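Removed: one protein chain of the complex. Kept in place: all other protein chains.
== chain A ==
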Amino acid sequence: MSAAFRYEFLMQVRKRSMWLANGAIVLLLGLLSARSLGDVLDDPAAKATMASTAVLVNLILPVGYGCFLADRLVRDDRLGVAAILDATPASAAGRLAGKYLGSCAAAAVPLAIVYFGFAALYAATAGRPVALGWAAALFAVVILPAVLFVGAFALVVPLLIPAPLFRVLFVGYWFWGNAISPAAMPTLASSLVTPIGSYPLEVFFGVDLAGPEPGALFNFLRPEATAATALLSIGVLLALATLVLSAAPALRARITR
């Protein structure tokens, strides 16, 4: 597993396109929020500032890394490397886990640079070093589960449908399932399975994003926001990621045998 992790990570962080795509998204975000940036950096509420930044990061950047990760598993067959790797005694499950974690780690690097870069800037300008602590907590509880969730689907679903189609569907799903209010239309947003982390954001960091919406569809997925349901939400996202990953060997066998 460690070999696959190490080399998948290495190959991905070397991709210029990954840095260009993330750079473009961050630049766009910076331009859109340039006016309010001064106010944000002066805001003494470190926890709220870091939480709202995490929401923004988690809402926008997964579009980039979700699309980017979409060919990481299928490309082994496309490139013709899979036969060499499959003929080694290394376990297929271990290689898959290593590839998955290496991909996710590589996707998390630009996120960490952007997020902790902003946190450091804020901590210095507002004189609130505690922001770095909040940033670390938000990264672990909100941003990383989203990376692991998106990474699993981005790796595995293109075994079923072409990667370009996955990218289109993923972008549509991402905004539908995270950004649209349940009051406006039926959506999975603000539920336990919302990858931007509505429940932990609300319960642990005070962002009003989770819980039942009167009259909305899928309210069975929107229990009251409590510490237990916040942890449950993280657990459900990770369990779904594991479930999807566990289907990968069978899906690959369907293609290669």
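Assorted remarks:
The definition used in the following text is that a residue touches a chain if its C-beta (ideal position, glycine included) is under 8 Å from a C-beta of that chain, and two chains touch if they have at least 3 such contacts; residues count from 1.
To be clear about the criterion, contacts and distances are computed from a predicted model.
Entry comment: the absent subunit's protein name, as recorded by UniProt, is "ABC transporter ATP-binding protein", drawn from "MBL fold metallo-hydrolase", "Cytochrome C", "3'-5' exonuclease" or "ABC transporter ATP-binding protein".
Considering A:56, A:90, A:171 or A:193, the position touching the chain not shown turns out to be A:90 (whole complex). Against the chain not shown here, chain A presents residues 2-4, 7, 10-11, 14-15, 78-90, 95, 256-257.
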